[in-house]
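For this view, one protein chain was removed and the others were kept in their places.
We just call them A, B and C in the order they show up, numbering each chain from 1.
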């Protein structure tokens, strides 16, 4: 008899549940804390330049996060989100991609963004919502995006990028591009209905997407064990008929290796793959959050030792690819550069009033143009109340 | 180190994908076509009365479906949906429940409804949207429901009942009731985001829900292999940390046994379980559908042989519990009864005009009352245009 | 020219769009081999292959998300939502994502190529889950365009314009008219303007405004009014967003009166927006209150559909109330 149910029908005659933990997915670990490899592990092929670019990106992001969190505390920017503890996760995965691959991120993936080449000035312009911001000052800080480097502009609603990644990748396949889409999301966002829709559609329509879950243990205050009961996120893959792989998110060699392998496979077979990177959100959720309300300093302290940058640095030193003194000097210089860039960006003007209505449509619809004209007249009447725009109405 | 990621961390040092088919779930089969049991299978404990009630329910539904589909073709009702081929699935599972358990159905579960005691008159009144319909003539035919027998009124939007079942069962648990919720849905509806939300929430909040997927191979014209890639629906359970069991949906003993076992477990442990019943939607999707546009007569013919009623009948005969002649006479009588009830119900008046606005709120809000008053005045002016209500405006 | 019903006109439009631009891809539940439950995509899979016309899994939020992604890549997805009543699971993807995609990115990315097609409206004994007219839910969303055709000719021209449009469009198809509305339709490619209302009949006493399937109904009412010596100006709004306030206002300035008809419930329906705008634009010209003839403020009923709907008699009464004020 034909099987219309799309399932493998094997038979048993005694009722027995399939256990809730019937599937166990191991975690790939290559690099140890001291920079040596685990027994039986081999490092991925990685040339010195790439390795150093990865390292520099992690350091850049670490320093940027420190500085901008401080800037937020000083009231210079309104909001910030760090990625402390997850630098290897996003840099290692981004490094395994081709520049033509689209990246769709959640918000904590500045590592990937920087790896792609987003400049310090671009970071700053976005964070200060100034007129040089590619996003025209429309979104809260950290909602970066850039067409030129194939990094989709971030959107705050969680999970929405997941089915979008499936559609984007399907289009890449239809266009015959040698490129796929990598989609980052948190283990919290993986609870959204869009997760289910996105993974299932990618599997059914054979879209080359790397679904990359950053399982960092928390969604704001909600610990992962109040988010789901299954064994992490990776075990969901089998439900979609998808391959999966889990990595230690503080181990950049493991992240790189797994992503590279997944990319090759996905492109070759036009199949999505689910990756899960296990890490810990070491900082607060955002500058608006205070984790002391929901977790202990002891827990944080334990994880603070598990530093992805220190681990990679130890490896690089072992390889003889890193000069520690030069590196320290470079980091110092970076601190200065960032502060300088910050000072420049905060003085750049806000976007002009025409950008209140531009990009709502390709061209403003008449009613909207009229609203802008009326607004301009109003500002002319009360210039003091609208200092940002009053002086330059045209 | 503590593990905040809520996953079992076992380590490997060589990258390897977890296979997309790493989990295989067998199908429970107890009863063979000839009424004998499979080797190694034992029949569930089932007394004669219950077994005959199950059988009668299946026959009732089969005859009702035949008659009402004919009535729809004659233009007497506007719409109908059969459950041909799935009678064992819904009757077997309903029979394994307590009457206090809530049933939340999709629309093709008239077997469960009848088993619960929905009367022939109640079926008819709903199908004819008359004033005796418990639902006050507001929903299309087959959208049954009854508070008295704990059968939630059906709603057309697919999948919405799934997270509702989780909430309902959570409330049952909080109330300390010795009852759970059984939630039916199709393998098509299982693609909705609500499926993901509902299963995950039930697992996290330990709500006693039996998620019962009727995998009948089709969602209207869409075959299951264009609906998902995974191994059926049951394999998704592991992603939610949930137990699962799969049964042959034409084998009422297997369905009954699995549901009973799942109910006991779920109530005892306050845990949801996912059941998958493999059957075939032998009829059209609905009276508006014509399957010849998307599947072959040959495929249907193969499945027509796999008749759940004939199979169960063979077993009952073997048990010596069924008298074939008496049974045939009873079925004949049923045909007459149904036709009689149909003739009565189609003559019952439509709901009165007050039910145009009742139940939108517990009490009509003023604006709505005013709209009704204006409408009545309007109908008074044009009575011929509104024959259903004009004669009895009060 | 050929005689086509609305489904054929829509199918023909999709066919021409797919032939013209291989970025046009049609998908949705049952849209593939079967051609959709209403058969609007009939034969398109045969003609353009499974990659460009296909069934999706049963998930409206997934369909919308997938469509957003494809459009962001530069393709032109034409996604079908099987019934407008089932568009709500996609609401977040449409209202928070589709509508804001270009704006939020500062035009780094856009989903301008996207069209959602969806059958809407009552008159088919469908009850509240197969009859809704949800245009007003979307009309409060800057970034979207919303189009509703009244007949096959309009359907083809407006759908082709929607696909060509650089902004995302929700295209509501009056399913009651799918087979019932038949007319002459040019076989070649043509577009009709989005954002322009059409004056179907000149009149001097009162302006009567509607869209989609309600056009037939207001025509009936207008004929009844004519028998009473009332001269109606009849306007088909065609686009709900943007909507053509200038054409409506010009008419109302002439007639001094306005009756708006729509299928959706009164409260929060789009007639409210129109009335609010027109009372301001035409304050000194209005000779009677603007009348709204709409569905009652209840879910769409089944048994009492006739009583519920904004029919020609209620419209006629409103016209007469308006002129006799």
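Note that a residue touches a chain if its C-beta (ideal position, glycine included) is under 8 Å from a C-beta of that chain, and two chains touch if they have at least 3 such contacts.
For clarity, every value in this text was computed on a predicted model and none was experimentally measured.
Undergrad: Checking the contacts here: which visible chains does the omitted one touch?
TA: When the entire complex is considered, the left-out chain reaches A, B, C.
Undergrad: Which listed residue, A:36, A:119 or A:221, touches the chain dropped from view?
TA: Looking across A:36, A:119 or A:221, the contact with the absent chain belongs to A:221.
Undergrad: Looking at A:10, A:42 or A:78, which makes contact with the chain not pictured?
TA: Selected residue, touching the omitted chain: A:78.
Undergrad: Where the complex has a chain not shown, which of B:27, B:172, B:259 or B:286 is the residue touching it?
TA: For the chain that is not drawn, the touching residue is B:172.
Undergrad: If the hidden chain were put back, which of A:4, A:193, A:249 or A:308 would touch it?
TA: A:193
Undergrad: Residue-wise, where is chain A in contact with the chain that is not depicted?
TA: Spelled out for chain A, the touching residues are 78-79, 129-130, 136-140, 143, 155-159, 188-189, 191-194, 219-222, 226-228, 288-289, 293-294, 350-351, 353, 355-357, 360, 365, 367-368, 371-372, 375, 378-379, 381-382, 385-386, 388-389.
Undergrad: Hey, which chain B residues sit against the chain that's not shown?
TA: For chain B, the residues touching the absent chain are 102, 133-136, 138-139, 143, 145-147, 152-153, 155, 157, 160, 162-172, 174-175, 181, 193-194, 196-198, 200-201, 204-205, 355, 358-363, 365-368.
Undergrad: Which positions on chain C touch the chain that was left off?
TA: 61, 85, 88-89, 91-92, 95-96, 99-100, 103-104, 128-129, 136-137, 139-143, 241, 264-265, 267-277, 279-280, 283, 286, 288-292, 297-299, 325
Convention: only the chains that are shown with their structure count from here on.
Undergrad: Two or more other chains touching the same residue: where does that happen in chain C?
TA: Correct list: 54, 57, 59, 61-62, 89.
Undergrad: Spell out, as numbers or ranges, the residues of chain A touching 2 or more other chains.
TA: As it turns out, chain A has residues touching two or more other chains at 193-194, 196-197, 200, 204.
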